[in-house]
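The complex appears here without one of its protein chains, the remainder shown in place.
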Amino acid sequence: MDQIEKANVNNIHLPTEVIPDPGANIVLGHGLDYKTVTDRIGGIVVLPWKNSPKKWLVGAFISFCFVNLLMLAVYLLFTKGVGIWGLNIPVAWGFAIINFVWWIGIGHAGTLISAVLFLVKQDWRTSINRFSEAMTLFAVACAGMFPILHLGRPWLFYWLLPYPNSMWLWPQPRSPLEWDVFAVSTYGTVSLVFWYVGLLPDLASLRDTAPYLWQRKIYAILSLGWRGSAIHWHRYQKAYLLLAGLATPLVLSVHTIVSFDFAVSQLPGWHTTIFPPYFVAGAVYSGFAMVLTLVIPLRAWYNMRDLITLRTIEAAAKLMLGVGLIVAYGYGMEAFFAWYSGDKYESFMYWNRMTGPYGFMYWLLILCNIAIPQLLWSQKVRHNLGLVWTISIVINIGMWLERFEIVVTSLHRDFLPSSWGMYIPTKWDIATYAGTLGFFMLLIFLFVRALPSISIFEVREQVHHDLQHENKPAVEEHA
Amino acid sequence: MAQLFRPSSNTIAKVSIVAVVLLASSTIGVAYMIDRGSWITNVQVAPEQPIAFSHKHHVKDDGIDCRYCHTSVETSHFAGVPPTETCMSCHSQIWNNVTATQPIRDSWASGKSIAWNRVHNLPDYVYFNHSIHVNKGIGCSSCHGNVAEMPLIYKVNTLNMNWCINCHRNPAQYIRPRAEIFNVAYQYPDNQAELGAKLVKEYHVQSLLDCATCHR
Amino acid sequence: MKDHSPSHPNGNMNEHDKTTASALVPLESLLETPHKKVDLAELREKLAAGRGPAFWRTLDEAAESEHLKEYVEQEFPGLSGQIPQGVDRRNLLKVMGASLAMAGAAGCTKLPLESIVPYVRQPENIVPGLPMFYATAITNAGYAKGVLVESHFNRPTKVEGNPDHPASLGSTTIFEQASILNLYDPDRSETVLQRGGLSTWGQFTGAASLEAQSVGSRQGEGLAILTGLTTSPTFISQMNALLAQWPKAKWYTHEPSANPAVRSAAKKIAGRPAYVDYDFSQADVIVSLESDFLNAGPASLKNARQFAAKRGIDNGQTPVRYYAVESSPSVSGSLADHRFSVKSSAIPAMAYQLAKALGVASPDLAGTAPDWLAKVAEDLSSHKSRCLVIPGEYQPESVHLAAYAINAALGNVGTTVRLLESYIPETSSLEDLTSDLNNGHVEMLVIIEANPVYSAPASLNFEAAIRKARLVVRLGQHFDETSRWSHWHVPSVHYLETWTDARAFDGTVTILQPLVEPLYRGKSPHEMLSVLLGKPDATPHDIVKAYWQSTNPNGFDAFWKTSLHNGVVAGTAAAVLNAGGPVTLPALTPLESSEWEVTFQPDPTVGDGSWANNGWLQELPKPQTKTTWDNLIFVRPSDAEKMGLHNGDLLKVTVKDRSVTGPVWVTPNQAQGSVRIFFGYGRTASGRVGNKIGYSAYAIQDASLPYIAPATIAKVPGRYEIANTQATQSMEEREPVRAAEFAEFKEHPNFPTLEEKPVPKELSLYPESQWTYPNHKWGMTIDLNICTGCSACAIACQAENNIAVVGKDQVARGRHMHWIRIDQYYSGNGTLDEPVSYNQPVPCMHCENAPCEVVCPVGATVHSNEGINQMVYNRCVGTRYCSNNCPYKVRRFNFYLYSDWETESLKGMRNPDVTVRSRGVMEKCSYCIQRIQEVKIKAEKEDNRKIVDGEIITACQQACPTQAITFGDLNDPQSKVAQMAALKRNYSLLDDLNNRPRTTYLGNVRNSNEALRGQRGSNREG
Partner (left out) sequence: MSHAVSTKRYEGLYGALVEFDTPEDLLDACDKAYAEGFRKMDAFAPMPVDGLAEAIGYKKNKVALCVLIGGITGMCFGFGLLQWISQVAYPLNVGGRPLNSWPAFIPITFECMILFSALTSMISMLAMNGLPRPYHALFNVPAFERASVDKFFLLIESQDPKFEPDQTVDFLKTLGGNEVNFVPE
């Protein structure tokens, strides 16, 4: 048996030398054929440990430590109560909701990239859609934690679900929080479905290329016996198209509904009609930022510069810049209407947001979300991956600050001056947030090691497409 | 090593899908059965009592009225638990030397009263008022069942909220003439529909579904 | 699924009530369990570990220790032992119900039932489950305020005012409300101690009677008895008997919060001990010379009621005009039409100048009168016999004399001013005692209740003097500072535990009756005296009854019954004395001039320190400053600016050579060059709650200048965190409080809603509300014109609704739990130094379009068919969205398990009709839904009768001294609340949000003097 397995291992060829980036004009590097892309992408997953970079171990370990921090924080939370956070009256929502919105926002890139860009036939999406879908799932998992954690009595979260109970009581469907329950769970489920459907053919490839029998068995079960029949492919593509078509309005609805948590309320700073589009834009913004934050190191670590080329990264950067401008417009409108509405609460709220105790955060967020990203206008910057990566981090921070501004500054000084207060996060606020970051990263690390982080069959299509345009049969390349 | 599984695996695969669905639904089903079952609700469970007091004997055989012991049922939210004196008023004369009634005499002598175990118990945040129900034509047996047939007292109803709501929704189907309140063997007449409606009007019974009716 | 109880101790809701867990057990044996003595000192240490109400929680944790179990066992005899584990709060009470049903039977009951007379409802025999009300009284500085105490299953749970009592009229101050918590205070001492070691009452009486013999052999020489002020006829007669028996024994009194100048002045005026009573119902113009007449003193509740009536404007009358001259913002001052900040030390001169201006012969003074004084004088003289000048409680004799002289000159004596006979006995003072001690004249010192070691002016150095006595006996509720220096400590009783009697300010007697046997087997002052008199076995009941029997020999039983029933003894009101000769004003001896003066006053919430261990009072935001848990040093903003002081900076105040350091509170309306410090803090042996907070003002008090003294102040490095509940006191153009001049009001009676434009209804997605409220439509109005901000409503609400104490740290984090808060705003006309201040109580508004309800995902807060915004604790999962969306921020959240689920005593104290909230649930004002339901059920049972207006009274409404709060059915046009709501000056808070609040406000109207227009609150130094 093990000779066979050794043979299998040797049958998978990974390039030994570092492959350079083929530049910003092509989606895939040259010299790739069906077999090599399978080996290159699948190999990362199925080959033994020695073939994966040490960085992986270090990163995974660090993330794991943060997961433990998260568990500690949650343990305290459940035993002592939400009092361990900096919450109070008036500021009854803090980090938990901020992080929830932030994570959900990040969770938007995946579906957007795979669905929307798929519908508008953006070929460069091929190389990052699988990865960003995974990222979406993990982000949604982190996001989904918070609404439950932030409950005063989290063990009763299931009261938000409509099920026949001995109290004969039901959820209250006018509450945006109830809408969230459906929106987030639907989004999670659909993203999972979309992701899994996308994985099916690749799982089959792994089943047929994995060196070890146990691997093959696992992937065989996961791939449900996919064998690439033409008719299957036909139905498959239809289903995938429909899923994309469904995911697109869904992704818009989800953050719209999240924005309703605020927009439906009475609070100056929350009660804002521009929120839905402005939240969606913000979500996409942070989503792309997070994708770039992760993809740039990923392709370097796994020597995949020719699979995820500058073309992709630049396109993503451009898109990010565009969405960033929409977000900027959102801020502008918010400020404008605060003034134009003539509403004393609204205008005070915005003035307080800019000049009040949390003013510095407002200006920091303007810097992060509007000023700095303008650098992306220059192609030089876009081609400097170090810079793009830094900017994407900056945007992630900025988007978090935006949510902080929305949640906290609106609450801490609302209608009656007598009940004004301040919100100062405690170490457990921060620990919980950091913990979910760790959880997210750990999932990412496990993912790249367990599943193909690029859609192999779509890359094959791309290869096929490229070959046709070079009018050369792939075999000769191979020989 | 082309073939990884035996042909049977196809059936297994398809069956397992069905199995998972069935398993999930049956777990939920079981959960519900437990939740509604007597292990949770204590329905039909007669707890151990310091004295083997038989409502059957006292109510049915001796024909003692509920209010003889549960004195404040018409005036207070709390129906009242009889003091030892109430027991002694008879058992100083009859059965005054059998072991069954020894605890009464002990209590009488020592001044330490008898620690009964609660059978009908509501959570702290539920404010049930006996007097208003009794005054509005809801009989004892509507909630407590026919105690005249209970050697040891036990719950016949879950006292779950949906059980309460059921009557609060439509009192007419459970209301009875005030004269029959303490008739634990009361049978609802065939014309309960119109009788109920009539009594509801007569006793000004409202269908109170506000939370604050019971939760304060 | 099973409902999960929010009222489950450890917050883990998943257990359902196993029926077998709890059982019905008798109570009558509660006080008869044998007790194993435990080492209390050790326990104290253990328990003292957790200071502040944190202890209410830390106690649970500590409860693991066997020791503590014993301790609890001792404190609440039986409760911990008799109740099986797992018994829940309400069952505990049912238990008591059961035992009560039993009471008549077994005949062994812990209450002397034969002699207690239910007040409001008098059932043939106690009905288990129904509360009963008993009339009694609470004394403060000797004077009684009549109260009705609600008792559930023999546990006093709530104190209300006694409408028939002249000093209550049905209202209460914060202290009556909070006194219930003192009864259950686990820190009360529970055993007789000799030199700190455990002893027994028997051993004490033995020792005491031996002493008594030797004392008797010397005709009482060397026997000194120190008490607080008292008006108790029985006690006084006992003392007289004792002094008659032992002529050489001496009686001293010590009452830190009672200014002796008041009595000495009255004596000079009347030529005999007297009490000067003021009748505000007659006064059209009031000048207060630093008097807090609406909030302080034995007659404050009567004053408040009369003042509120005179301030009424809705029946076309012209309201009273009230000038306040004071050095520091007072509760009463917040209602003044003109408020003048003047150094306390300048007020005597001011009084003399006013006297002069009104033609009273008074010694010449240097300095000129401020010109507003002339205007005020004019106003007074144009209201002869319909006006009133009130001297400040803590002003020297001269001011009291001057005030009386002015009133006499204005012909007010007989209309607004009466001289009443005083019943405060003439005794020696603490100064005398100190010198007698130091001169070795005192051999045996018996201290009853008073706590001089803590509260004596530092200049006396009493702590040194007390050691000179050979034997010190202390009767006190706590093992406190004084007990530490006593050879014998005997636990004293709470007023709800014993028989005694006391007089109101006007002499009316109330016979105090107990509602429970002494929880800690404490002894009453009567017993202490009778021990000295050689009758150690006499019970308070016998003593008091015997006294009254001697005064009313015939028809005694009827007399006794009715007196107890009514809470007042008929025909005991004091006779009106006719004035003595004309008052001559003595020449003023001004204080040595210094840049700064310091004024001393009892803390607004913990008084002279005797309330320091009361968590409710500690956490009650103090009027004006809204600070909690500390005593502060008030400094005028401009002074603070000059010295670079900010809130929380430390300031060192030095009088003579003594100084204290405390946190600064920059306080508008504080007089320039004057700082105000407060008694009541800096205690070292009050108990876990009150120990080691704040500074002790007594530490710099000088017996010769007790309340106003020249001082030097200096900023010292360091800061101190102050927990206050209202950070912003300016209205920020939101006008939550709407005020007008009386002239404006006459022009626009609807001034509060003048600028308001109607809310465009078509903006809603929904049709006009389809919800009608046919049966009842509960609503509330709050009259800002007469709200003094005294905060009695807040405490009453806390007591009624089982509101938890959260502790300084949590308050500082913005997590206080009061369901009704009193917002205090400063409004601009005037400088930062001299703003006008407004009070605004804010409970839940019960909006018809409640924004909180729409956003709750589980429907834990919804509307009742009577329009009440219900909060269902047991359904709440704690998203806190409702609070975010509440524009009034009246919702409170249990961020931790704030309610104490373990301490047995507190279970006994709680209102069984209100769910005790658990961790993680929202709570808020319910319009006292339990009271509404109780009355509704009652009315329905009484053949579905209509509910009478005023039959349902909310706790806040019931307590309010000025009756500013009205609650009732808006559907009934005859109801008071409907009429209030119909008034033109009625407005709703944040009306433009279209939430349609059911709680509405009545605009504030000030009747200021044309001649002084614009000078209201202007800074005029005397």
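When the chains are written out, they are named A, B and C in that same order, and each has its own residue count from 1.
Please note the rule applied: a contact is a pair of C-beta atoms (placed from the backbone, for glycine too) under 8 Å apart; a residue touches a chain by one contact, two chains touch by 3 or more.
What you see is a predicted model; the values in this text were computed from it and never measured.
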Options A:Q172, A:S286 or A:S392, residue touching the unrepresented chain: A:Q172
Listed residues A:H30, A:K55, A:H232 or A:K427, member touching the removed chain: A:H232
Omitted-chain contact residue, chosen from C:A137, C:L437, C:I822 or C:A850: C:A850
Sites on subunit A contacted by the missing partner chain, in the whole complex: 33-35, 38, 162, 168-174, 176, 178-179, 182-183, 185-186, 189-190, 193-194, 196-197, 201, 204-205, 207-209, 220-221, 224-239, 242-243, 246-247, 249-250, 253, 257, 260, 457-458, 460-461, 464, 473-475
Subunit B residues that touch the omitted chain in the full complex: 2-10, 13-14, 17, 165, 209
Residues of subunit C in contact with the chain not shown: 765-767, 769-771, 847-854, 859, 862-865, 996
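The rule is short, and it goes like this: only the chains that are shown with their structure count from here on.
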Pair joined by the larger number of C-beta contacts - A-B, A-C: A-C
Whole-Å separation of chain centres (CA-atom averages), subunit B against subunit C: 46
Where subunit A and subunit B are represented by their mean Cα positions, the distance between them in whole Å: 54
Centre-to-centre distance between subunit C and subunit A (centres being mean Cα positions), rounded to whole Å: 58
Residues of subunit B touching at least two other chains: 35, 160-161
Per-residue multi-chain contacts in subunit C, two or more chains: 1-3, 6, 862, 875
Contact set on subunit A toward subunit C in their complex: 80-83, 86-93, 150-153, 155-160, 163, 165-167, 169-172, 174-178, 181, 261, 264-267, 344-345, 348, 411, 413-422
Interface residues, subunit B side, partner subunit A - complex: 1, 4-5, 10, 13, 35-36, 158, 160-163, 165
Complex interface listing, subunit C residues touching subunit B: 1-3, 5-8, 16-20, 22-26, 28-29, 84, 88-91, 94, 97-99, 101-106, 108, 127-130, 862, 864-866, 868, 870, 872-875, 913-916, 926, 929-930, 932-933, 937, 940-941, 944
